Each structure stands twice: as structure tokens, then as C-alpha cells.
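The other protein chains are all here in position, but one chain of the complex has been omitted.
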């Protein structure tokens, strides 16, 4: 039988998203290490060598650079499928690129798993081979508003919101979800600022945020704009009452390296929490493995990339085949308990559109140089500090 | 902010305007200057303000080298010299980004806290961030210096003459390669200065140049090629327009304001505000 | 002073002058004449370094010029006014002239030759601020010669300086050439107006299809019946 | 002498037909879809660059904003299809016509601008277009437009796996662009354009209405590029503002022509045939490292080609030909 299973990973490895792509490589390598070698974790496939279902076959990963361009993502996916003969594809950071990759995968009947794409539209296109284990923006946003509701109940000042989001798919989707939830749950949006991604300056935008002076600032920005936003806020003397961020840049180490001192008490939603290590020691150990490779802690993106690989490998193992259709069926039948992951999720189980609806987001607060889980209560290890600092 | 665009633009103005050469790697020059500043800070704890001259010197060498090694040969083209230069420097930009990623990794960096970083002065209720303020001062000084240099010295005149007809300056004993190499070096040095100041309030990564390149070109063109003062004025106009359009249009469209102003200006004055060519 | 020895120059494989040798002594006015396309301009270009000779040598005051960069040749004291003038079109008359003295940047008396220039071409003085490209054809020619004089050459090479110049001024230019020589310069001049040129020249060369056809003192050349017929239209 | 000229034109035509015929049978032997994909892109870029070359190469109006017309073509087709069910074939024509009309409307003020001012105006206008679409919710804004693919259909011009139909369409497009150039080259317009490029004032004095010439070139050029954009929308079946209207795209369209030989008949083709495979292969085979090596190689190649052959690669061929006839 086959001695190796090839999985493709399509990421931006050059251009403005390169940093995420490069980090993703480390996350996948960590997962493959665990799968291919005998490790003592409560993760599927950790124990023993390789995939037992395929006679101990090992996983090999092939990377392709999308440069963040849908057309290139498409071409690379096709190349991975036809030339590298991959059995499945993981990807792809930018949701726009996921659109074309998932189309190609559909045509070739190869499963595609969004590790870190968060656009809700992705799983609503009636694709059979599309899967996403992690939450999408609506779920994330719902988590954020659940938290705000809880805070309000406690009497915190969280009535008015300022949305600050970039003009890409990610920013637009996030803002749409947040707007919808805000109206449903009776919040007032006092500023809804859509800005151009990678702008050279955000002064005008920050002036408007400052003028609106909302109770909660809700940014949806990548690292670059996140850094600029925080620096500009400091320079213009704007200190919001609270920040509740839609992850992305606000879960990147680089951002806190740059402007962490100005973010004491900032809150971001996330799908990963290192605090879980207290309850589930393997989380800490896996984090150490990852850190040894990358010099960084696992974060929102890398944890999901890691899990995507584990879940995919698990399905292939159960499918006992490298055939796309069989893997798809196995994926569709996935039933993984939360304990078997490194995430604070209830479980992994895909609905008919390929979305896992049981992946609960968490909210993390940046306190004293690290993240502390503050919501939901079953995962929380500390009380939120509100307002920030 | 406008003045900073101006400062970035002025390096361009020098290379692009005064020499009639397009440098598509301008943003990458800026990127490199920011990295130089960053590394000087992290490894030698040299404050960006002090390392600015070092960054300028490094970029001077780079600018001159780029001219001598690449642009000089691109200029040999008989027809469409402009396009050949555009693409030679475009290729160079890609190489520089690749090299930056290879050596500096794709990580986002930033100079955490310089002496000025994050401090603000409040003048009559308007907050002025110190780094920008300082940048503005440096920009004004650089503009002034360059303006005098170009308009009052023989080098400035030689540069203009070389742009007009590189083949003819030898008739009066000018070495065109020397003049151009110096011009590129100076352009680079100005970008070096700009980069050092930028580094105090901007993030740094291999593709950072892309954020600035277009706006810098528009700034130069708005002011008018061949005019140092134009680049200065262009920078101020762009800064003002940026700040004001954000009040009328959604911020994601704020650059539309700048672009529209550019179009408006050149439709009325086809050589920009102060252009001579 | 200047010695051109067996110089051959070609454009993309097409030989324009072959094995041409000429000599110019200090203080002389030497005229080079010949039909269109005979290679006169090519000869001057080869001396000035604007074209690189394929073979042969050019020496100036004992210094080898062939292969030297053009701007360095200018610095040795050779000023060259090309046929197409090569002014800096968008610079003012003043700047064009000032650039002529670029080599004497530090010199307190850098603008010394300006008197001579204005004396020769008062029109330039009236037009100091005008952009060179808007000058009339003749004015441009004046400026080109003026700029060359500003480099304080020991050898001045003029390619058809009378072109586009009004009759009155043609005479003046030829007289000026004489004065320039009297001011201590040596002049090598290419001209179609052989009659006028031979009047002031000490010696002349006639080129034909890239070779020296004839050479000698002006009077001798002027008297030659073939020359009279072929070049003077008499 | 005239005979020589007629012969040269005929030889160009025969060569082109021959090459097209060879190209047409290549995919019968090359079954690898990845390679086929590269061939489709190569042909597409050849066609785009050839079209760009009409305005910028022949007529000398350097446009660095052709992504606008490309995007207009792509968006018109995609919107008409997804919103109104209009078949892409009509969308293509509509996109072309809209682009040509817009090119002329924009040309009206822009053609008064010279050199860099013109080039920057084109960049800026394309960028405005991009921003407007990016903020236009009805057109999908940043989300772009996902064209649903429901099986193979010539009518809807969509095919799930096979690249062949796309390949042949791109081939036809490239041939059309080439042929239009060939045909215009020896027409009144072709001469006018080159005259306008070399010296507008002299051209005017010879009865060339400079402004109209530029308008004509802009219209033809924009039309063809927009058809290319329509094709791209169908080919990728997903478009978003950044990937069809970005500034990079304008550059990529010009690059083959510049490297191949700007303002020449064969330059864009030659440039595309060399450049596009390099672009794709460097990314695919050395881009996976995530260390930017592919960029270094790719960028260095561009620099080298630009420096080694500043007049364009076609020089390699024509020089040899000239010497052969001598």
C-alpha cells in the first residue's frame, strides 16, 4: 500500500500576507511531526507512527504560493492535484483565494479544508468537498456579542460601538456580521469606518473614531493596519474605553511586539487559548513544539492550521484511502470530541455544508504581556478587566 | 503626514523628476531604509533619530550603485528608454522584496519605542504626534537644503542639463555617469532619511514599500516634475486632501480624493502645480 | 598640436571615414571641406570622442585621445560644436553658457570668456533668460558657439558654423573665428562655404567618400581647378 | 523594394498562421492541466499585451492603467451573467464596448497630458475604478463575484475540468489581437499612430489629427483588453476587485511587450511566451519555500532581460534577418 500521503497547503508565501503563510508552514510541520512520529498526546494519530489505517503511511506536505491572488491560488491548487497528486488541500488565509481553490477542489473531487478562512459565504455555496472546522465571522461575532451582553449585564458600559474594518472580504464580512448582531441585540453603532487595507496613514480614520468615542472599539484588521491603528491612536491621544477585536492582526505576536504596551487590556476573540494548557497539558507541550520551530506561541491562526492538518489526517486514516471521495465521506463522518483537540471547541462535526458549528470562539484579554481567557465562563481563567487599564 | 509624503516624494522628485527616470523600486528603497533603522535599533540600540544619517548614507550607496549597475545600462535603449527603466527598476523592486524576505523574514517588525515614539504635543487642542512633527521638521530642512542645492549650485545645473540631453553634457566636460550616480545617491539618501523617520511610527515588512510608492508618485506629479518645491507643495496638498476627504467620503475612498485632485490639477495645469517639464 | 593618424570610423559596420590623417598646428585655422556625406562630421566626432574610431590614433599635445571618455577630452581643452548643436533646450541661455564653464567651477574668473561671447554675439546678451529651444535657428547656432567658447578651449572644432546664419553674420562669424584664433586658440572648421572659409583658413583638407582627397595651404586649394569646379561651383 | 515590403508582410502573416496552427495542436499532446493552464495564461497575456501595445507601443501613450479596462470587461460579463443571466458571449461584447467608450471619454481630458503626467493619470484613474468597485455593494464590493459553474457548456462558456475550450479561445483572442495589430500596422491608423508617437507636431503638419489618432488607439486597445477581461472572468470563474483591477495587473500587461519589444508586431507575443512561463514556474517550483527566493529569481530575470536587450527580445530575430538579407 501507499507509504506516504501527500497533502497540499496553499498559502501566501510572498507578498503582503507572507508572514502568515510562513508561520502556517511551521504549524503544519508541527502537526506532521506528531502524526508521523510516536508521541504521547490525546490527539488522533499522535500515538504510533504514521496513519495506521493506511499501513503506517506518513504524511508529506507540499506548499504552494498563492501570493494572495485568486487566479494563482486556483492554478496552484490544480497543480497540486494533478502533478503532486495531493489527496487533500488545506488553506488559504485569504478568503478570496479560498473561493477559487475550493472550486477547483470541487471539480477534481478533492477535499479542501479552510483552516483559517473566516468568510461565512464560503460554506454556503453548495460545495460537497468544502470543510471548515473552525468558526466563521458570524460565529466569531456572535461570541463577541455574547460577551458584550454578559458585560452589560454586569453593568459595564458597553452600549455604543465603533466598527473599524478594512475593505477586503474579511473586513466586510466581519463588519456585516457585527452590524447585524448589533441591531438584533440593541447596540448602537456610532461609527462604522471602512478603510483601505495597507493605507499609508490612518490619521483621518482615527480622528473620526476619537470623535465618535464609542464604549467599545471593534477593529477587524490585519497586523499591518493593526499596528498603524494602535500607533496612530496613541499619537492622537485616543484611548478607547475597550477594544474587542476580530482577531486577525490582534492575535499576532508581531502586533504586540510592536505596540503591546499600548494594548494593555485589549480584548480579541480567538479560537485558541493557551490557558487551556492548565486543563489539557498537551496544549502546552504542543505549543512548545511549535515554539521550538517558529519562536512564537501558537495563536488564532496557527492553532487552526495545526488542527486542520490533524482533522484531515484523521479522516484520511479512517477513509483508509487516498481517494478524494472516500476522504470526503470520512470527513463528513468526523466526530471528534473537544478533548481530542487543542482548541476550546465542544467537538468537531461537520454539517451538510461542511461547517463545524460546534467550534466555539473564546475571548482573550491581553494582560501583563500575555493572553488570558475571559469568556465564555467555562473556559475563562480570569475576570475581564473593563474598561481596559 | 503631508510633509512626510513630501519627503518620500522628494527623493523620487530628484530621481524621477530631475533626471526623468522612473524608479519603480522607490518604495523598496524606503523599505530597506526602515530595516536599516530597525536593525540599528535592535542590535545597537541606536535611536532612529541618530541612525537617520546612517540610513541616509546606506541608501546613498544603494542609490548610486543601482544607477551604476542597472539604470545606466537601461538608459542605453534607443527607443522607449522610459519603459525599459520602469521595468528594470520594477524587476529590481521584486528582487529587493525577495531578498528582504530571505534575509529579514516575512515578519512584521517595528521599532518599539524611540525617544520620540508615541509622544504627542498638543497645540491649541490639535494633537501633533512628535515623530511626525519631527519628520516634518526634517522634511522642511531637507527640502530647503535640496532646493538650494539644486537651484544654486553647479551640480544642480549639471543635473538638469544631463536630464535634458545626457549625450551633450560631455561637450562641456561633464561626466553624465557621475552626475546621475550622485543624483541617484542623493535621491536614495533622502529616502533613507524618510525611512528612518517612518520607522518610528510605521510597521516594517518586505512589502511595506507598496503602501507608499503610488502616493509618492502622485505627490511628485501633482507638484510637477523637475521641481523640488513642487514635491514639497504636492506633499502638503496630498496631506491636506487626505485629511479632508475622509470627512466627506467614506475613509476607504479617501485616496479617491487625492487622485481626483491630481486629475483636476493636471487637467487644468498639465505640468502639475510647479512643473517645468 | 592635434594629430589624427589613419583613423577609421564606422557606423554599424558601415565605414564612414577610412584611414584619415590630418594635422593641426597650434595657432592655425584649418578647414575641412567636402560633399555631403564625405565624412567631415564623422572626423570631428572621432576626435571629440563622440564616436569611437575603429582604428587609428588621435593625439592632442602628445596625449592619446582615442578611447578616452568624451567629457575628459573636453577637459583636455578641445571644444566641439556639433552640427546639430546639442543645446540644453529647456535651460535658459544663461544656464547654457554657465554650463560651458562647468570645468572652472571653483575659478573666480570662471565667466571670463563671457565678454568675448557677448562681443561676438550681442544678441545672446539680449536673450539671457529665454529658453534655448525658443531661440531662432540662427540664435541657437550663436549660443552653441558661445557655449563652446566658455570651456576655454585651446582647440575649437566647428561643424558648419555658418549654417542658418544670415549673410551679414556669416562674415562676422568668419571674422570672429579669426579673432578667436588671434585670442590664442586653434580652430578646426568644417564648412560647405569653402570660398569664405578658405579666405580665413591657413590650410585645408578635402574629404571625399571617407578619404582625404587633397590637402594643402588654402591658396593652393583655392587655385585648384578641380576644386573650383566641384566645390566652389565656379 | 515594394515587393520586399509586401513579401515581409506576407511572411509575417504566414509565420503567424503557422505558429497558430502549431499552437493549436500542442494541447493534443500536452495533457498536463497545469502546463495547459500556463499556456492559456501565456496566450491571454500575449493578447492583452498586444492590445496594450496598440495604444502604448504604437501610439506612444504609455498607459499603466489598463487594468481598468480589463476589470471593466470582467465585471461587465460577470455582472450581466450572474444578475441578469446574459450569456458571457454578449457580456464580452458589452464589456468591450463599454471599455472602449470609457477609454474615449477618459482620453478626452487625458490626451492633453504628456509623458509621465499621462502615465500617472492612467494609474490613478484605474485606482479610482478599483476603489469604486471595491465599495460598490451591488457589484459584490470586496467579496467579488463568484460565477457558479454548473457543468460544461459552450453557451455559458464554462467548463469544469477541461482547459481546452479556454485554450482555444485564448488562442483565438491572441490571434485576433495579433491580426488586428498586423492589419492596422499597414493602415492609415498605424502610420498615424507611429507618427504621433515620434513627433506629434510634425504629424499635425502632415494632416494627422493627433487627438483622433490617440482616441482611435485607445478605443481599439481598450476593447480588446476588455474582451480579455471577460475571458478571465469566465476562466477563473471568480473575480474580485484586487485581482482584476490592481495596479500590478496593469504592469503585468505591459511587461511582455516591453521585454519583447515595445511598438513591434511580434514583441508582445515573444515577451509573453518567455515571461509568463517564468512567472508561473518560479512561483510554483521555488515559491513553496516561503523565503522569497522565487521573487529574487523572477525579478533578476526581468532586470537581466531589460538590460541585455533594452530594445526588446525581437531584436534578436530582426537583426539576424537583416544580416541575412544583406
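All chains are identified by letter, namely A, B, C and D, in their written order; residue positions are counted from 1 within each chain.
Everything below uses one rule, namely that a residue touches a chain if its C-beta (ideal position, glycine included) is under 8 Å from a C-beta of that chain, and two chains touch if they have at least 3 such contacts.
Definition applied: contacts and distances are computed from a predicted model.
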Among "Phenylacetate-CoA oxygenase subunit PaaI", "NADH-quinone oxidoreductase subunit J", "Amino acid/amide ABC transporter ATP-binding protein 1 (HAAT family)" or "Peptide/nickel transport system permease protein", the UniProt name of the subunit that does not appear here: "Amino acid/amide ABC transporter ATP-binding protein 1 (HAAT family)"
Chain D residues that touch the omitted chain in the full complex: 1-2, 5, 186-188, 191-192, 194-195, 197-199, 201-210, 263
Touching residues (missing chain, whole complex) on chain C: 11, 33-37, 41, 83-84, 123, 134-140, 142, 160, 163-172, 192, 194-195, 230-233
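Here, only the chains that are shown with their structure count from here on.
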Farthest chain (mean CA position) relative to chain C: A
Centre-most chain, if every chain is reduced to its averaged C-alpha atoms: B
Centroid spacing, where centroids are CA-atom means, of chain A and chain B in whole angstrom: 37
Cα-centroid distance, chain B relative to chain D, in whole angstrom: 31
For chain D, residues contacting two or more additional chains: 131, 134-135, 290, 292, 294-295
Residues on chain B engaged by chain A in the complex (per definition of touch): 1, 5, 97-98, 101, 105-110, 112-113, 118, 120, 122, 127, 129-132, 201-203, 205-208, 210-212, 215, 242-243, 245-247, 250-255
Touching residues (chain side chain B, partner chain C) in the complex: 154, 157-158, 160-161, 164-165, 167-176, 276-277
List of chain A residues in touch with chain D within their complex: 11, 13-14, 18, 21-22, 25, 62-65, 67, 69-72, 74-76, 78-79, 82-83, 96, 99-100, 103, 107-108, 119, 121, 125, 167-169, 171-173, 194, 196
